[in-house]
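Reading through the C-alpha cells given below for one structure.
With one protein chain held back, the other chains of the complex are shown just where they sit.
Chain IDs A and B follow the sequence of writing; residue 1 opens each chain.
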Amino acid sequence: MDLTRDRLREAYRTMRRIRHFEEKLAALVAGGRLGGFLHLYVGEEAVAAGVCAHLSDRDMVASTHRGHGHCIAKGVDVGGMMAELFGRATGTCKGKGGSMHIADMDRGMLGANGIVGAGIPLTVGAALTAKLKRTGGVAIAFFGDGASNQGQFHESLNMASNWKLPAVFVVENNGWGEFTPTRFVVPVADIAERARSYAMRSAIADGMDFFDVYEKAGEAIAVARAGRGPTLLECKTYRFQGHFVGDPLAYRPKEEAEEWKQRRDPLDLFERRCREAGLLEPDELRSIDGEVAAEIEAAVAAAEAAPLPDPSEVTTDVYAS
Amino acid sequence: MPRTLPTALAINEALHIAMQSDPDVILLGEDVAGGGARDAQGVDEAGGIMGVTRGLVKAFPDRVLDTPISEMGLLGAAVGAALTGLRPVVELMFMDFIGVCLDPLLNQAAKLRYMFGGKARVPLTVRTVVGAGMQAAAQHSQSLYWITAGIPGLKTVIPSNAGDAKGLLLAAIRDDSPVIFCEPKGILFQAGEVPEGDYEVPLGRAAVAREGSDVSLVGFGATVRLALEAADLLAAEGTSAEVLDLRSLAPLDEEAVLATLAKTGRLVVVDEATPRCGIASDVAALCVDRGFDFLNAPVRRVTAPHAPVPFSRVLEQAYMPSAQKVVDAVRGMG
Partner (left out) sequence: MVTPVVMPRLGMTMTEGKLIAWPVPLGGRVEKGQTLLVIESEKAEVEVEAAAAGVLRHIYVEPDPERAHPCGTLLAALADGRDEPFDAEAFHREHHRPHPQAAPPAAPRAAAPAAAPAAGRSGRAPVAPAARALAAKHGIDPARVPGSGPGGRVTREDVEAWLARRAALVEVAPGVCLEVPAAGEGDPVLLLPGFGTDVSIFARQTPALAAGHRVLGVNPRGVGLSDAPQASAYAVAEAADDAARVAPGPAHVVGASLGAAVALELALRHPERVRSLVLVTPFLEMGARSLAVLDAWCALAERAGPDLLARALLPWLFSEGFLADGAARERTARGLAEMALRVPAATLERQAAGLRAWSGTRRDGLAAIAVPTLVLVAGADLLAPEGEALGETIPGATTRVISGAGHALGIEAPDAVNAAILAHLADPASRIAAPQDGS
C-alpha cells in the first residue's frame, strides 16, 4: 500500500488521537473523575498505527489490557470509548466492559483483554474463520513481551503455523513486563527468534518508527492474505508511563524513561521524518492536533453528561438465548 | 420396532446432522479426525478417544480438524472462531483437563458477550467426557460439571440416555451461547431408543423419567439409571418413587424440581460428583430456599465421597453412587 498524503495524515491523526486520549485519561484519573484499572499506551502509538493502517473492517484485531491504542487505530469510535470508561450506557460496551474489555465487532476489534495472552488464541480462531469462510481477511494479535512467555502464546503459534493461518502476531516488546525488565524473564535477545520453533516467518521493526512498522507489517499482512502463513512481528518499543495509572514506577530508572521520551518519541520522529522528506507540513500537523484535542474534549463532556446504565442491565446479555 | 443405538453413535448422528445443516459447524479437538488418517486412504480413522467422531472427517473433510495437545490454545482458538462467525464444536477429551483450559471458558467464552455490552456472541459447544467407572483413575474420571454450571454465561447440559444425547447436542450446537455438553462414561456405550432425523431436546428443561408419589429421586447423566433401579427396589417395599432427570444443569429447571418436591415432600439428589459446592448441594438449597413448606423430611444427597477417584475396581465401585445407596438414603430420611 502506498503512503499517500491522506494516509499519512490519517496515520498522524491516529497516533495523535491515541496520545491525547491516553494523556487525557491520566489527567482524569488524577482529578478523581475516572475509576477502574487503566493501562496506558503512551509511547507505543507507532505500532498500532503502523499495523492498522493496512487493515479494514473485515480484518480482525485482538488486543491486551493496554488496548486503547489498538481500539483507536482499528477505528473504534473515540466518543464511545470515552463513555465506556466513564461507565455510561452510551459506552461502546454499554458500560459493562470497562477499559480492559472495550470491543467493537463491527470494526473487527475483538476486544482488549484482561487476561495476559488470551487474545492470541482468539486471533488464531479468527484467522481460522477467515480461512474457512474465505473472507480474505487477516487476524492480528497484539500482545506484549510478557505474554510471549504464556503457554497459550506457544500453543497458538504452533497451531497457526500447522494450519498456515492468515495471522500476524505482533509482539510489542517495550522492555518491561509489568514491573519486571524483559531481560530477566526472556532468555532470547529478540522475541522474534521464538518463531523458528514453529517454522514461522518473523521480522523485527523499530516500534518507535511508524514507517518501519508500516513496512514490516505490510509485508507480513500481504504474506498472510496470500495464504502463505503467519508471521511473528516484534516491534521494539517503550512504555512511557507506568504499568497502570497510579503506578509510582519506583522499579524503573527515571533516566531510562527520559532518554526514550526525549530522543525516541514516535510522534516527534514521525513529524521530523515528514518534514525532512517534505511529506507533510507542520501546520497540517498542528491543525490535526487541534482537531484531535477538540474531539477528545467533546468526548469527555459528552461522556460525563451521558446517562448511567439502568441497574436492570446487571443481568442482561449473560446469554445469547 | 423402535431403533436403539449406543449413546456414542447417537452423538455421532447429531454431529452429522448439525454439520449437514449448517456449513459453519466445524469440529476441533485432539484426534477427532483420528490422527494420520486424514492423509491415509482407506484407513478407518479413530474418530476421537471414544470413537464418537468416527466417519465425520470423510463426510466433511475441511471441517474436522485434529489439533495439537494444546487445550488452552485450542479452546481459545475455538472461542475466537465462534466470536467471528463459525460454530465450532470442540472436544475436550476428559473434563479433568479443564484445568489447563479454564481461562478461555471462564474469562473469554462466558464473558465476552456481557463485557461487550451484548454486541458479540460465542456459539461454541464443548463436548467432554465425565464420570468414573472405567478404572481410568483420579485424573481421568472426574465429574466437574459443577464448575461450569456455576459460571454465568456458560450453559451446561448432560444427557442420561442415547435419545436425549442426540437431541440435546443438536440443541446445544444451535444455541448461540457457549454450551458444555457432558458425556457420562456410564452411558456412552449403553443403547437406548434414538428417533430418526433432526430433533432437539430443549436446554433448561428437566424430564420426569418415572412418576411416583412418596419420594422424589433427582438424577442426571449416569445417575438416572441408578435412580430408576432404586425406584424398582423401593416399589417392592411399597414406596412409590418419582424420578426426575435434570438434563440441564445450567440453566437449571427449578420449577420441575419444586414441582416434584411439592408432589412428594421428600427429595433425594443423586450426583456422581464429589459433595462440596456441587449440583446436589445446589438442588438441596433450592428446595430449602423456595420449597421450604413442601419439605416433609430432610433433603438427602447421594454423591461420591470427598476424595479423588481411586483406581482399584473394588474401591471405584465403593466410590460411585449406587441404587442401594439411594434406597438407604430414602429409608433413613423418615
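Note that a residue touches a chain if its C-beta (ideal position, glycine included) is under 8 Å from a C-beta of that chain, and two chains touch if they have at least 3 such contacts.
All values derive from a computational prediction rather than experimental measurement.
Undergrad: Touched by the hidden chain, which of the shown chains?
TA: B
Undergrad: Pick from B:135, B:281 or B:296: which residue touches the chain that isn't shown?
TA: B:296
Undergrad: Since one chain has been left out of the picture, which residues of chain B touch it in the full complex?
TA: Considering the whole complex, chain B reaches the absent chain at 265, 292-297, 334.
Please note the rule applied: only the chains that are shown with their structure count from here on.
Undergrad: Which bits of chain B are touching chain A when the two form their complex?
TA: 24, 26, 62-63, 65, 67-68, 70, 72-86, 88, 103-104, 107-108, 111-123, 152-153, 155, 175-177
Undergrad: Per the contact definition, I'd like the list of chain A residues that touch chain B in the complex.
TA: 60, 62, 91-98, 101, 103-106, 110-111, 113-115, 118, 120-130, 132-133, 139, 151-152, 154-156, 158-159, 162-163, 316-321
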